[in-house]
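Only a single protein chain was left out; the remaining protein chains are all shown in position.
Showing chain A:
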Amino acid sequence: MSATAINQLYVFVLAVFVGFEVISKVPVVLHTPLMSGTNAIHGIVMLGGVLVLGTADTPVLVALGFTAVVFGAMNLFGGFVVTDRMLEMFKKKPRDKR
């Protein structure tokens, strides 16, 4: 394996630990927003699509890259918006009994 690949593997393994550490602290109440929120974070795949489309020089690659960008953008924007909508509802106890 090249030095780059080894470094990537380090990043991957450390991210596994960070991921488990951070996410195991999320309370059950917030599991759905957690899922849609992490869903939005993997929407970063859109940028992979951007890089593929940016170097595409044949119609097949352009089609693949373009579809990937659209899919990724749906994932990314849809994920953040829907998570925000949900989290907005988790308000503090409404103690104002009017």
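By our rule, a contact is a pair of C-beta atoms (placed from the backbone, for glycine too) under 8 Å apart; a residue touches a chain by one contact, two chains touch by 3 or more; residues count from 1.
Note that in this section contacts and distances are computed from a predicted model.
Participant: Just by its UniProt name, which of "Imidazole glycerol phosphate synthase subunit HisH", "NADH-quinone oxidoreductase subunit J", "NAD(P) transhydrogenase subunit beta" or "Peptide/nickel transport system permease protein" is the chain not shown in this complex?
Facilitator: "NAD(P) transhydrogenase subunit beta"
Participant: Touching the hidden chain in the full complex, which residues of chain A are there? Just list them.
Facilitator: 1-2, 4-5, 8, 11-12, 15-16, 18-20, 22-58, 60-62, 64-94
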